[in-house]
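Only one protein chain is missing; all other protein chains are in place.
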Amino acid sequence: MDIFLQQIINGLVQGSVYALVALGYTMVYGILGLINFAHGEVVMIGAMLALSSLTALLGWGVTPLLALPISIALAMLGCMVLGYGIERIAYRPLRHAPRLAPLITAIGVSIVLQNLAMMIWGRQYHSFPQLIANTPHNIGGAIINNIQIIIFILALAIMAGLMFVVNRTRLGRAMRAVSENQHAAQLMGVDINRVISITFMLGSGLAAIAGVMVSANYGLAHYYMGFILGLKAFTAAVLGGIGNLRGAMLGGLLLGLIESLGAGYIGGLTGGFFGSNYQDVFAFFVLIAVLVFRPSGLLGERLAERA
Amino acid sequence: MSRRSLRGSLRFGLLATLLRGFFLMVSFDKRNQRWIIWALLLAGLLLLPFITDALLGRGWVRIVDFAMLYIMLALGLNIVVGYAGLLDLGYIAFFAVGAYCYALTDSPHLAQAFPIAFPAGVHLPFWFVLPLSALVAGGFGVLLGAPTLRLRGDYLAIVTLGFGEIIRIFLNNLNAPVNLTNGPQGISFIDPITVMGVSLNKTQHFFGIAFPSVHLYFYLFLAFTALVIFVSQRLEKSRIGRAWMAIREDEVAASAMGINTRNLKLLAFAMGAMFGGASGALFAGFQGFVSPESFSLMESIMVLCMVVLGGMGNITGVILGGILLALLPEVLRNIVMPVQQALFGKTLIDPESLRMLLFGSALIGMMLYRPAGLLPSRLRRRELGGDDAAAEESVYDATH
Partner (left out) sequence: MSRHSHRSLMFGAIVPVLLSMTLYGCEKSATTSQDSSGDLVVRIGASAPLTGPQAHLGKDNENGTRMAIDDANAKGMMIGGRKAHFELISEDDQADPKTATIVAQKLVDDKVNGVIGHLNSGTTIPAAKIYSDNGIPQISPSATAVTYTAQGFKTAFRVMANDAQQGHVLGEYAAKNLGAKRIAVIDDRTAYGQGLADQFIKSAEANGAKIVAHEYTNDKAMDFTAVLTAVKSKKPDLLFYGGMDAQGGPMAKQVKALALKLKFMTGDGGYTPEFIKLAGTAAEGAYASLPGVPLDKMPGGKAFADRFVAKYGPIQLYAPYCYDAVNVMIAAMQKAGSADPAKYLPALADITYDGVTAKIQFDEKGDLKGGAITMYQVQHGKWQPLETLGMAKAAN
């Protein structure tokens, strides 16, 4: 039983990580309908920026308790500038282009960011300083530590915060208008460039937080870490219904649970024929099955068939 | 049309002129000089490996060989993405299926799993294995198509991406309980391709001229590329091709016009997959070794980039995209260091990271510069009116 409980906790923690990244993904998708393939790299840049500023701050003798928030803020700031720049350079000129064009520039941005990071931070893996005491808590034989609890709560809080922004504020109303119909929104006096820029900055700021949390949890940062995270987050966002904030959260948590339960029990369920090597296959099968029955994800709105 | 393209082609470089001239002349220009251009082009292509070898070295012949494989892949994906408008992010899976088909049926590997049935492995003739690989890949295409019929856009993208990963993971793990694929170790000792008793694996002499192995493969790949181009062109103009484009433009309307969208979408997946499978088989024979790491997601993405960058739905464009993206990293490999040294007298920035950095920037730059692709399809050009003002009118259609 404690093993099962531990697998559930593993899944929830891993899922919260996916959800953190997926929230930013889905924000951008919701407003532009654009798969921002470079989002994973922004997460990585966030982690790297935080690492650099942490190292510098700790080196100057700033107390860890102060250094952490400062470096998170710096990473967020850096990523927001980056997100703004990416949108301006690589996406805005293509807003009226065929729909696959921005997908290709996104891939280009992703390659550029990865190699820039490699130039700046080197090829080696960096260990991420552990600033929060990693006290393990024992729940019925299963173990969870502080940072994991923080990640889970943070993911929920960010989702709630974003939902508040989108549904309850003026900015959110403008976002929804732009996502519904850009031209009509413009006619109603919405500055769509501004709204889209802000959305990108918001998404990128979240990416920075996600990056710091991922690095803090696994204790490492590397210039290649963004690619897989981005991919998993994309999967999670689609599973939940891309463009939908609650969907991103649900999709992330579900994907995490599917992976950990898959890795843990798939061998037993298939008589040892499939092992944890088929973990991703299992996850993708669940995804395909969900999409066969709900073609726009679990919480996605049904797509209006264009007539 | 042809006047403008003629004017354009004069400004292109040697390679682009040849290719563009080839297709546009052949298909649209009915004047008498047609056969001259044909002959010149054929001669140029036949001499290409020798010219490349003499000017740039044999490594470049190999690079051109790979470029041909990529062109075949890009043209195959063009059927799915360009014609039928189905976004496929796992296309490399079919390449993998074809490659493993060839590897299993033309290597000693199966002797390990079935020592009694195949004591020396399986060694089937190339002309049997090639269609087999295409057919098996086509079958996988249908397998992918069936559950995804109702999906659109980005939902389709993630499922196809997942499919590509699933195939790779299976190939990577099917070394147990029965050693079918040899897992991550890959399959080696694959028989080289033999055409009419001539092994392409060693230097052969015809008419007193020595043809090294990479040259021989070049001619084989050239023949297949020509075939793929021919089939693509016939498909584009056929009832099926027009039906695909109708589905791409508006699935509901197409269905209302009596087009069987289900069968046609499956056919698009199957046809695209067959091209991929055939080029996979050629790849396996060429390399002599296959392992799952050759079929990563990044490869699928690169092939998609070739299609989109070149100009979805336009055969010439896709070929150009394939050539550019296959050659660009290798061109950069050769120039990044010398150019730095010429400019600054020493290597300032690590050449490898700079190479990929420039590659990524080139992707962005080319896409910004020509959003509909380098050579957009005629339909696309008409939609955009060939003019940026008109492009403003077209709705950003990913949000639909």
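Which chain is which? They are A and B, in the order written, and residues in each are numbered from 1.
Rule of thumb we're sticking to: a residue touches a chain if its C-beta (ideal position, glycine included) is under 8 Å from a C-beta of that chain, and two chains touch if they have at least 3 such contacts.
Given the structure is predicted, the values throughout are model-derived calculations rather than measurements.
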Chains in view that the hidden chain touches are A, B
Contact with the hidden chain (one of B:151, B:214, B:267 or B:325): B:214
Option touching the unshown chain, where A:14, A:71, A:244 or A:296 are the choices: A:14
Hidden partner chain, touching residue among B:44, B:59 or B:139: B:59
Full-complex touch with the removed chain, picking from A:84, A:218 or A:285, is A:218
Could you pull out which residues of subunit A are in touch with the chain that's been left out? 3, 6-7, 10-11, 13-14, 17, 115, 118, 122-125, 127, 130, 134, 136, 143, 145, 214, 218-220, 222, 224-225, 227-228, 259-265, 267, 275-277, 279-280
Applying the definition given at the start, please give the residues of subunit B touching the unseen chain. 4, 7-8, 11-16, 55-60, 62-63, 66, 172-173, 175, 183-186, 188-189, 213-214, 283, 287-291, 293-294, 327-328, 330-331, 333-335, 337-339, 350, 352-353, 355-356, 369-370, 374, 386-388
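Assume only the chains that are shown with their structure count from here on.
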Give, as an integer number of Å, the spacing between the C-alpha centres of subunit B and subunit A. 32
List of subunit A residues in touch with subunit B within their complex: 29, 32-35, 89-90, 93-105, 107-112, 114-116, 118-119, 179, 182-183, 231, 234-235, 238, 242, 273, 277-278, 280-281, 284-285, 287-288, 291-292, 295-297, 303-307
For the complex, which residues does subunit B have touching subunit A? 81, 87, 147-148, 150-155, 157-159, 161-163, 165-166, 169-170, 172-173, 177, 250, 252-253, 297, 301, 304-305, 308-309, 312, 349-350, 353-354, 356-357, 359-364, 367-368, 371-373, 380, 391-392, 394-400
